[in-house]
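Yeah, one chain of the complex is gone here, protein chain that is, but the others are all in their spots.
By letter and in written order, the chains are A and B; residue numbering begins at 1 in each of them.
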Amino acid sequence: MDEILLDVRGLTHRFRLNRRAVVRAVDGVSFQIRRGEVFGLVGESGSGKSTVARCVMNVYRPTSGQILYKGVNVCDPRQFRANRAMLQTTRQIIFQDSTSSLNQRMSVADIIAEPMAIHHIRPKRGTLRDEARFQLKYVGMDASYLDKYPSELSGGMRQRVAIARALSMEPELLVADEPIASLDVSIQAQIINLFRHLQEEHGFTFLFIAHDLSVVRYLCDRVGVMVAGKLVEVAPTAELFDNPLHPYTKALLSAIPIPDPRRERARTPYAFDPARFERDGELVEAAPGHLVLRKGGGAE
Amino acid sequence: MIRRNPWLYYGRKALAFLLSVLVLSAAAFYIARLAPGDPLVSYYGDRVERMRPDERARAEEKLGLNAPIHVQYVRWLRGALQGDFGISYKYKTDVLEVIGGRVGNTLILGGVGFVLIFGLSLGLGLFCAWNEGRWADRIVCRLGTVTSCIPEFWLSLVLILIFAVNLRWLPSGGAYSVGGTGGVGDRALHLILPMTVTVLGHLWYYAYMIRNKLLEEARAEYVLLAKAKGLSRRRVLFKHCLRNVMPAYLSIMAISVPHILGGTYIVETVFSYPGIGTLSYESARYQDYNLLMVLCILSGVVVILFNMIAQIINERIDPRMRDAEIVETTEVTGVGE
Partner (left out) sequence: MNGRQTEGKNNSPALLEVSNLSVSFDTPQGELQAVRGVSFALREGEVLALVGESGCGKSVLCKAVMKLLNRNARVKSGSVKVDGMDITNYRERDMERLRGKLFSMVLQDPMTSLNPTIPVGEQITEAVRVHEPKLSRAAVRARVLELMRLVGIEDPESRYRLYPHNFSGGMRQRSVLAIALASRPRMLFADEPTTALDVTIQAQILDLLREVQRKLGTATLLVSHDLGVVARVADRVAVMYAGRIVETGTAEEIFYDPRHPYTWGLLRSLPAWAEPGQPLYTIPGMPPTLIDPPRGDAFACRNKYALAIDYEEAPPMFEITPTHLAATWLCDPRAPKIAPPVGGEARG
């Protein structure tokens, strides 16, 4: 479990709005993901968590900082070109909205086999169609779906197809950007179980972007908390939920609704004032494996 | 708040405008001269055929047609910048004077036509949206599609046949009766047919756009909320939906000005209505270079100008576009929570 698969160092991404205004969507974010773990990145809308995912996948080019994937700096054009095939096959992304991320005019079999066709990978199981059938079975769907189109599938099914497509490349790192946010409760549970199965039985490594903390708590090994482009706290899941240190983390955790009327009504959310948020500071290790953003980097 | 510097903004727009006009003038100049035909014919008429080569050379030199095209163009440009656009070969007077005599007629036809199209299409669009799916809407939609498919020149001819030739109610062409005083009534009578063709040719296109945009808006969530707070259907349609459709409509209508003007050119020619359209047609036909140049540039300026106006309307009228910069910064920092 100790090999570091993804090492993000001082990642900064700015969006230029016009000549004067610049938004720091991601500001000096550093974290590591070990092989075989599920790393959750949580935050509210606009916190920059999706931007991190996109930088990791080379969708955006970061303004500064390094992203080392298996020791290759993916932000460096020369290193990227030299390792292009490896980078494009072993990292895969799953998006929130499977309605728009799957081509509506392709059949399920074609969608799943497309990455293999693009990279000219010889299918292990004979034909591309066999491969698609295998992957579909892997995510819990039978072969009768092979010739269906995305519009004929339900949201949960579509998300499974998106996962099957990502798995067809036998990736080592799966980036899932809010993969369950648009699904119904009972379907969410199915997809969460699938992710858990993939990680436990097959050792996939996940970067799991989410805003629903109860899901993150259930699924992730370690969690990073982002607010306004800053990573403010990183800790093992149990440690983070039992002993949150940063005021924003406390506010976020206290806001999780509990499906239990008596306790939910007794709960008072911990208020966090974004205006007083201290951007400066650096991550310091407050407890073993538990990093928190503090000013000056010193003790409390 | 970040605000654009208006001087810079309009300065840049003006620069783009001038540059476009310059390119347009050069293109028009070259293409006109490369087209086959003899410009001397329009100046000297039939006499050209009897000219000796040396007379011809002298005539060409007099009109400045013997130099290479780029020299001619620079010469023309220098004159144009001083307000001298040369003389019309055909009318032997200053080009601006020739155009000045006609421009009023076109403005009446195109201007009144535009106002009619603007108002009628808005009304028709609203009417159809209000009656969506009912028989009134369906009939208007069918009729509109049919009329917008009829070519203008054909419609003109049919109308002339019916109202001028057979029924003899209306004059078949011109802007006023020959030898008449040109009184308001007389002019209006002459305008009826060309105006009808101009309006019918464009009306449905814009009315249909209004109708569909309104219906699209009517499915938006805010309409549901507006109804939930007790607003009547009429008020929702007229205040909320129409207001959100107007920016798109205004900018499309601004773009439509040259379009409608182009339509009047055809209509003018068919009705031999003495406007810019017929003049352009003649000048191109008789290689009346100087006249053609000014008419080309005039039309071009109208097109470019109204496209720019459309763009400015679009940017100004919608509050989201007006302070697009503020939107972004607000979203990111979450002001006000």
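Keep this in mind: a contact is a pair of C-beta atoms (placed from the backbone, for glycine too) under 8 Å apart; a residue touches a chain by one contact, two chains touch by 3 or more.
Quantities reported herein were computed from a predicted structural model and do not represent experimental measurements.
Student: Have a look at B:93, B:145 or B:232 and name the one touching the chain we're not showing.
Tutor: For the chain that is not drawn, the touching residue is B:232.
Student: For the chain not shown, which residue from A:77, A:269 or A:289 touches it across the whole complex?
Tutor: Of the candidates A:77, A:269 or A:289, A:269 is in touch with the missing chain.
Student: Extract the touching residues of chain A with respect to the undisplayed chain.
Tutor: 44-45, 154, 184-186, 188-190, 192-193, 196-197, 211-215, 217-219, 241, 251-252, 255-265, 269, 272
Student: Which chain B residues would touch the chain omitted from the figure, given the whole complex?
Tutor: Here the touching residues of chain B are 133, 220-222, 224-233, 239-240, 243-244, 247, 318-320, 323, 326-327, 330-331, 334-337.
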